[in-house]
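Have a look at the structure below before the remarks.
Every protein chain except one is present and positioned as in the full complex.
A, B and C are the chain letters, set down in written order, and residue numbers restart from 1 in every chain.
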Amino acid sequence: MVRFKSRYLLCEVCVPERNSLQLLDERAIHHTLRAAVNRAHGDYGSALFNIGVNVKYLNALTGVVFIRCRKAHYRLIWSALPFITHLEDRGQTQNVQCFFNCIHVGGTIKTSQKFLAQYNRQQLHRMLLDCNTDAEKQHVRRALLSCSVGNVKREEADDEEGSDDDDE
Amino acid sequence: MSVFMDLNIVNSHDKNKLTSIIETAAHLGYSTVAINYVIEPQKKKQEIPKPHSVSDIFEKFPMVQGKSTPIKVLNRLTIVASDASHFRPTNDYKLFDLVAVYPKTEKLFHAACMTFDVDIICIAVGERQPFHFKRAPVNGAIDRGVFFDISYTAAIRDSSMRRYTIANATCLMEVCKGKNIIISSGAEKSLEMRGPYDIANLGLVFGLSEGDAKAAVSTNCRSVLLHGETRATASGVVYTMKKPHTLEEQIEDKPASKKAKTETA
Amino acid sequence: MSPELEKCPRSLLVCEKSNFMNEKSRHDIHVSKHSFNYKISVLIPECAVLPANISGVISNFSPYYLVRDLPVYELLQEKSYETVLQKGTVYAVSYNTKIDEDNSIALLPSVVTLNLRDKTLAPGTKRYQRVLSGLKDRLPLRYDFLFTEHNTGGDEDNSLYNLLSQYKPIEHKAVLSHHTLKNLPCPTLYPSDLQGTTLSCDPHSFLEWLGAVNLDISCENAADSFLSTYICPEPKSSVSQALLCTITGFISPEDVYLLLQELRYDLKHCCRFPERCFLTMTKLYISHKLFFNCTSCAHRKYFDEPKFTPWLSLTVHGFMDSPVSWGATEHGFLKGGENFYNLVCFKNQDYWLHMATGAHDGCPP
């Protein structure tokens, strides 16, 4: 099997109301991306989109998606993301406004995962400041502890061994 | 360095159509074209057609633009194979200058690259390539001197086919690294033909380098012709006289040189 | 975005400035080495009619010949080699061959280039015999050729023509056409500022403007025009009229040189030296120096008018499919095959020389 270098775009889908995140599914994301790439980069963009772009992971609770694409084409795909304004499905615009915030570009899924863990921790810290009640604070603290330093450390060690294993 | 060639002009029963395409090819600067007879054994049991004798098409072949030579016309057979039984090299195949196969399955693609006695393997342009290109068969084909053919007419006709053509071509380039590619038209009318420099530029969009892209309409095509000739002459053991064409030239030449001698004496 | 689609063919432009009177000036060498010239274009600002002396020079250009289906060995026969080629005034180039597809042949004074590989040959040597017999028997190459000879006066000088008479060469004359342009925006040039840092525009803009003038392209646009944003480079002025004159054919470097001399005299002097001799380039230098002492003025020149031109330009296009550009420097053809030079002559005998070649060519000398 031929192996290709990949890039993983870690994006956050931002919507005005959090509960509309529930509407997200991988197919909707894929279609939205495809339409955006086609608009921005035409048939050439669509052709490159058709090879090697897929949605690897979607967290409908936090709105985080992993998009995998060929290393050679990731700039083209990435540059189409800012033009997304709505979710689309099979060419039809759904009534969900959104934008894609690309927070990390990585060479392996591991590095992206590591980044995501850190990023989520940061978000928790920020939430901690916004908490109004003690119960909420407690809740967030527990969440922070669950993604403890130990866990992340172990992941880091794994990561260095297996870094860039996607190279041919 | 070689002349420009377009090794895929779709055969048509309408002779006027065919002549007009070949005239356009000559006008655009192609020195050699091949008329492509496509048979699809899957759809209907088809006899291998007998190719037209090229001299039937023109009384006088059109001159190549900017040159003093007429265009050269060859015949090519393309077999669309979806089953191993579809490709049976018989004597009928030998009537053609070039033999190509368009494998529809991965298994056939592998066989075409590794074993089939063909000059050209076609790549899907009007649909998504139904399998991934693997390095082993592609390298096998490169080692055997078999070339991959991408035709660009589908990309001119329609937007979705354009996407397939670019996607399939890009996929192939990633595996073959730009080696052993020819780009041909597959034109069915003259306005679907494009000039050789245009195609060399289009090759960049398919992921070829500048040099490889120009080779895809010139030197690589010449290699295909040579491969076709060696296939016809029992693996090239007897390959000293090129073609009757050169012989004629030599015969013509003799009186001239004699004349020259008498004059200088 | 997609870097492989943003590359483009290499371009090469060499610019020189010097003075015609400078002893080390190499303008004559540059001109004489650019052997295969297809078109000359002359632009003279503030001039309405073609000066008689210029049209005289042009009408005296040597004719050129087209010979069909000539076996290559004919050019290398011992007789033709000795009588014609060694004198070094014959230029021949294969016609209707494309450098990027076929073997092209160019015959230069004293060097024969075959398929881009130089073979300097001397008659009688084994190597010469081998090449000759090779070309005669084993590889019967035949091409259409264009050739021209620089006419040095004598009658028997047409010897290549005579030698090849059995192949019936057809004589052609270079075609002259000229017209006057009105109210032309025109960049201001200062001889000392070749690079266009302060006073003039940069060389690429100037050549672009010159191309626009030659192709009759309007530069009356604004930066937000829909069709075109091309404008005349700054600093600019407007000239009320300019003469554009083109000559097409197969023009020998000697003829180009004669034209250049004539243009220079028109630019510089208001008199005409009666016994000017243009036979050789060395003599030209002598006539040149004599010129300075001459004070008689017999001719009314176009620049006697109050608004005389401070410069004029001479563009020489080479054959795109010639295997060499300057001397024996290889010339290739990737996409455009550019192969030209441009001389801007100033009134004080300063000149600029722009030389351009294609993507994979050797650098001009």
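Here, contacts are C-beta pairs under 8 Å (C-beta built on N, C-alpha and C of every residue); 3 or more make two chains touch, one makes a residue touch a chain.
Definition applied: contacts and distances are computed from a predicted model.
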Undepicted complex member, UniProt protein name, chosen from "tRNA (adenine(58)-N(1))-methyltransferase catalytic subunit TRMT61A", "Mediator of RNA polymerase II transcription subunit 20", "Trafficking protein particle complex subunit" or "Ribonuclease P protein subunit p14": "Ribonuclease P protein subunit p14"
Visible chains that the absent chain touches, using the contact criterion stated earlier: A, B, C
Full-complex contact with the absent chain, from B:Lys72, B:Arg162, B:Lys214 or B:Arg231: B:Arg162
Residue, one of C:Ile29, C:Val49 or C:Ile170, that touches the chain absent here: C:Ile170
Residue touching the undisplayed chain, where the options are B:Thr19, B:Ser82 or B:Asn201: B:Asn201
Listed residues C:Asn60, C:Ser165, C:Asn183 or C:Ser228, member touching the removed chain: C:Ser228
Contact residue for the chain not shown (choose from B:Ile121, B:Met193 or B:Cys221): B:Met193
Those residues of chain A which, in the complete complex, touch the missing chain: 37-45, 79, 83
Chain C residues touching the omitted chain (full complex): 1, 5-19, 21-22, 24-25, 38-39, 41, 66, 68, 95, 98, 170, 172, 191-192, 194-195, 203-204, 207-208, 210-212, 214-218, 226-230, 248, 315, 317-321, 335-336, 338, 340, 342, 347-350, 356, 363
Positions on chain B where the hidden chain makes contact: 28, 66, 152, 155-157, 159, 162, 189, 191-195, 197-199, 201-202, 204-205
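In this text, only the chains that are shown with their structure count from here on.
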Geometric centre: closest chain by C-alpha means: B
Intercentroid distance (Cα basis), chain C paired with chain B, Å: 41
Rounded Å distance between chain A and chain C, as computed from the means of their C-alpha atoms: 62
Per-residue overlap in chain B, given as positions that touch at least 2 other chains: 205
For chain A, residues contacting two or more additional chains: 44
Residue ranges of chain B touching chain A (in the complex, touch as defined): 128, 132-135, 159, 162-167, 170-171, 174-175, 205
Chain B - residues contacting chain C, complex: 1-4, 29, 31, 66-68, 197, 200-201, 204-205, 207, 210, 214, 218, 249-250, 253, 256-257, 259-260, 263-264
Residues of chain C touching chain B in the complex: 4-5, 7, 9, 68-69, 71, 73-74, 77, 79, 95-98, 100-103, 136-137, 140, 142-144, 166, 334-335
